[in-house]
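This is the structure I have questions about; it appears just below.
Missing here: one protein chain of the complex. Every other protein chain is in place.
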Amino acid sequence: MANVTLRNVRKTYTGGFEAIKGVNVDVGDGQFCVLVGPSGCGKSTLLRMVAGLETVTGGEIDIGGKVVNQVEPADRDIAMVFQNYALYPHMSVFNNMAYGLRNRGMKEAEIKTRVEEAARVLELSAMLERKPRQLSGGQRQRVAMGRAIVRQPKVFLFDEPLSNLDAKLRIAMRVEIRKLQRRLNVTSIYVTHDQLEAMTLADILVVMNGGQVEQIGNPLAIYEKPATTFVASFIGAPPMNLMATRADEIKSQLGGSAGDAGILGIRPEDFVITDQTPAGGVALSLTVEAIERVGAETFVYGARAEEEQHVAATPGELPPGEIIVRIPGTEAPAIGEKIRVAAVRSKLHLFSGDGRKRVEA
Amino acid sequence: MQKQPIFRSKLLPYALVAPQLAIVLIFFYWPALQAVIQSFLLQDAFGLSTSFVWFENYVELFSEPAYFETIVRTFFFSFAIAASSLSVALLLAVMADKPLRGGAIYRTLLIWPYAVAPPVVGVLWVFMLHPSLGVLSRYLRAAGIEWNPLLDGDQAATLVILAAAWKQISYNFLFFLAGLAAIPKSVLEAAAIDGARPMRRFWTVTFPLLSPTIFFLLVVNIVYAFFDTFGIIDTMTRGGPGKSTETLVYKVYNDGLIGGNLGSSAAQSVILMIMVIVLTGIQFRFVERKVTY
Partner (left out) sequence: MVEQEGFRRYVAHIILWIGIAIVAFPVYVAFVASTQDNALIANGQMSLLPGGHFFEVYYQTIFVGTSGTTREPVGNMMLNSLVMALMVAVGKIAISIISAYAIVYFRFPLRMPIFWLIFITLMLPVEVRIYPTYKIVADLHMLDSYAGLSLPLIASATATLLFRQFFMTVPDELLEASRIDGAGPLRFFWDTLLPLSRTNMAALFVILFILGWNQYLWPLLITTRDDMQTIQIGIRKMMTTNDALTEWPIVMATAVLAMLPPVFVVVAMQKLFVRGLVETEK
């Protein structure tokens, strides 16, 4: 068991490209940390640096109180689940799991116990003699998990392990992974680009963009108080509506402390269709352009009317059709209808004009 | 060219390439270098002294009409072998590409001559067409042809070309078959719907789409005719009668071994090297463009 600490970790490639621009993360013992961000944000590179598959060009990676920058991957006491599973195609399921143990000189009897235990947990007992190509995608994924589990490592590393599975299996496996990690209580770092996966799995969520950490914290805290407009639009689906506002208007509408704000954000689920305007809140007039009914909820896509109450846009910065409203159930206005939606004061998010800073009202 | 994640080890990679490198240096580069050096040297008749003569060996070679004749002959052989072998192979491949009953058997029965060694090919053909005892010579004589490749140079050349082309049919057949299989069936179906009859379809769709394969095989066949016919010629005619079946490679062998003229033989080797480099160059340029279609 161990905690993983990244101190000002940097990665600069020989060409001068900065993939990781100084990252600080502290994952406590047994915690589940998820690195999330769009592709190219550096999350996989960061994970591979923890694994020892990429060299560290600056800062320190600390596993269990020991700086491991120069330690070979095999000696870091980590196990990794790859996106394409990286199973040895010519070895049976049993041997795939046993390989790492044999390389460490473990006794066959002990290997057998460990592999069989892992197979039981992962429901692979019946397929130990099969080759990877005889398995379904979900089964291969479980073998990759098994290979990590039998090692009983200090840290589990997951590199988008579910992205090759279909949607239904992905959800099932997500739950499985979480349960397993709780049971084994092993510190884990998990990379994904799927914000839903990130939200549901993480004890600590690290949102990354452009080689930097945008925000670290408890997933719900991040959802409720995104630190930047990037986080606001990345976490939560559909994404938060962001509207540029003129500072003086914000000031007049929302009070003195919002003086620096340039961008107003409202989540689709925080709107209500109403004729009223809540005190201190925001109301918008919309022309309904599209409706998506998904059963339990309905998404209304509306174009913002030119004259709106309380908050005005900088002309040209907000094209029509920009607002998404989520309403429960299937009752929805008709297309072309004009509606008024409102959000209360506590549901408004304010950001600085460049989107890099959250402004607390 | 290289993997991203790599091993870091100072000595191991050298140890791994060492065996191949040793053989390449000792048995390829050193002799090639010797050939180049030798081609600038002249040995006296008794092999007692050698002197550096610059390009004299080359000059002498090119002033010899016989050398020019050998070059022309080699190219003629190459094209004759390539043309006859390629056309027969293409015909067979087009037939075998059709959905026929027993298709796999035809394939097997047509590809095995690839495995017959050139000297054996020579023996088979010289026996079949031997002037006095060949089983086919009887029919040729019955047809009124004065058949004697042991004396008649043109007939000997024909024999070599036939035998060499025969061996190469299976190779060409296989590659044509692969080329034909790579042509999308939908393209041919579209042509059929556009009203092209089978013959027309072959010449307007199949053949153009096959042209990369044809070009590739042409180069391979020329290289084959240059080098691999050595065994065929050596068991069939020894380059004779006269010089009528002597190719460039055979001449290198003959002049060096029998004539003992090492300087000239080395100069010829160097010229051959240049030809191989050109041919390989063409082949590789082509391989890069293989994806045109």
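All chains are identified by letter, namely A and B, in their written order; residue positions are counted from 1 within each chain.
In the analysis below, a residue touches a chain if its C-beta (ideal position, glycine included) is under 8 Å from a C-beta of that chain, and two chains touch if they have at least 3 such contacts.
All values reported here derive from a predicted model rather than from experimental measurement.
Checked against the full complex, the one of B:66, B:135 or B:151 touching the unshown chain is B:135. From the options B:53, B:71 or B:88, the residue with contact to the chain not on display is B:88. Checked against the full complex, the candidates B:123, B:140 or B:209 give a single residue touching the omitted chain, namely B:123.
In the complete complex, the hidden chain is touched by one of B:61, B:180 or B:262, namely B:262. Although one chain is not displayed, its contacts with chain A can still be listed: residues 48, 51-53, 72-74, 78-80, 82-91, 99-100, 103-104, 147. By the touch definition given at the top, chain B reaches the unshown chain through residues 1-10, 12-14, 16-17, 19-21, 23-35, 38, 88, 91-92, 95-96, 98-100, 106-121, 123-125, 127-128, 130, 132-135, 137-138, 166, 169-171, 174-175, 178, 188-189, 192, 198, 216, 220, 226-227, 230-231, 234-235, 249, 252-253, 256, 262, 265-266, 269-270, 272-273, 276-277, 280, 287.
We take it that only the chains that are shown with their structure count from here on.
Look at where the CA atoms of chain A average out and do the same for chain B: the two points lie 62 Å apart.
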